[in-house]
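Here the complex is missing one protein chain, while the rest keep their positions.
Chain nomenclature is as follows: A and B, assigned in order of appearance, with residue numbering initiated at 1 for each chain independently.
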Amino acid sequence: MNNRNAALVTPAEGSVLSPEVETFISEQVRLQVAAELKRLGLDLARPKRAALIASKGTLDMAYPPLILATAAAAMDMEAAIFFTFYGLDIVKKKKLSNLKVPPLANPAMPVPMPNIIGMLPGMTRMATWMMKDWMKKGGVPSIPDLLDFAKENGVRLIVCQMSMDVLGIKKEELIDGLEFSGAAAYLDYAADADITLFV
Amino acid sequence: MNNRNAALVTPAEGSVLSPEVETFISEQVRLQVAAELKRLGLDLARPKRAALIASKGTLDMAYPPLILATAAAAMDMEAAIFFTFYGLDIVKKKKLSNLKVPPLANPAMPVPMPNIIGMLPGMTRMATWMMKDWMKKGGVPSIPDLLDFAKENGVRLIVCQMSMDVLGIKKEELIDGLEFSGAAAYLDYAADADITLFV
Partner (left out) sequence: MNNRNAALVTPAEGSVLSPEVETFISEQVRLQVAAELKRLGLDLARPKRAALIASKGTLDMAYPPLILATAAAAMDMEAAIFFTFYGLDIVKKKKLSNLKVPPLANPAMPVPMPNIIGMLPGMTRMATWMMKDWMKKGGVPSIPDLLDFAKENGVRLIVCQMSMDVLGIKKEELIDGLEFSGAAAYLDYAADADITLFV
């Protein structure tokens, strides 16, 4: 008893506490810091998360969310794409293989074309064919392949229910494996995400 | 005094500290961990925050920032929209009810239209009328209503001062209830946000 008391007081030069008390306090601090951080949502064992919005239905703007989300999944991040408005075309059965890129109002087109030519019938088809050809030669998977890869690798594909209502789109028109939700669900998911992008 | 000392030393098998001391230390640790996290800015009592940029002045791209910001506010998040360049049209008195959607260079338009037709006079008006009609039927509030709702629910509407200078826009041309600031203010607000999106 006396020994212990002594230990409590001056275990070593420069310290006023016993090793037992120091150890106990240190352990308490460690546990409570971990508990408090977890309670605060700062659970850093959790994976990084990317919450992407796909709002465009052109071929060129369908790639970025799919490439980023599948790359994120390959890096063991959580990833979700929220398809809204024009972006719904990307998950429409009849559209996803036929997304187009208009050679219009875009002076940065790889093969630039005056707008007065770009607006002619057939030019959208030609620009689309060219882009698909470049993508293929560059080793970029097609949109259907990226969608399959996304689903197989746990990327959540969420469709904006409001957009479906507004555009009169039915579930049967869309591919399998989708979730249906609203802006609130996106915000809820994104609020804990590390990367949020509107494409 | 002796009692206390005894308690300090061997309260139970395997423990060198009394339950009282352990409890007290635990509580002290809990309080101090909370204080330290707060001091470090990890105050998790603070609400989630969405920092959105509205850079487009078309009807279709006016909806996303307003819908997301008002949904965020309804979920008790902090939200701000930073209106820049073309996006200033959304808060211009004479424009906000007359935003338009061009049926051009967008193969994902719900009623697709060849560009050679879409560029004809009257087609933008028709596409705009159609989109407003769909939105109404789908139960989506109008842009003026979304702006009112945003203001009433604490969404901060911040106008890019540099864009005003560049475009020669005067405050009188804009709706009431706006703040005026620059990119630095956006970055400062966004640096502590959980969701950042460029629309």
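Keep this in mind: contacts are C-beta pairs under 8 Å (C-beta built on N, C-alpha and C of every residue); 3 or more make two chains touch, one makes a residue touch a chain.
These numbers come from a predicted model, not from an experiment.
Of the candidate positions B:V33, B:L66, B:A108 or B:L174, contact with the unshown chain belongs to B:V33. In the full complex, subunit B contacts the hidden chain through residues 1, 4-5, 8, 20-21, 24-25, 28-29, 32-33, 36-37, 40-42, 51, 53, 55-58, 84-87, 89, 99-102, 104-106, 118-121, 123-124, 162, 165-168, 182-184, 186-188, 190-193, 196-198.
Hidden from this view is one chain, which touches subunit A at 5-6, 8-10, 16-17, 21-22, 25-26, 29-30, 33-34, 37, 42, 44, 48, 50, 60, 63-64, 67-68, 71-72, 74-75, 77, 104-110, 114-116, 118-119, 134-135, 137-140, 194-199.
By definition in this document, only the chains that are shown with their structure count from here on.
Here the spacing of subunit A and subunit B, counted between their Cα centres, is 18 Å.
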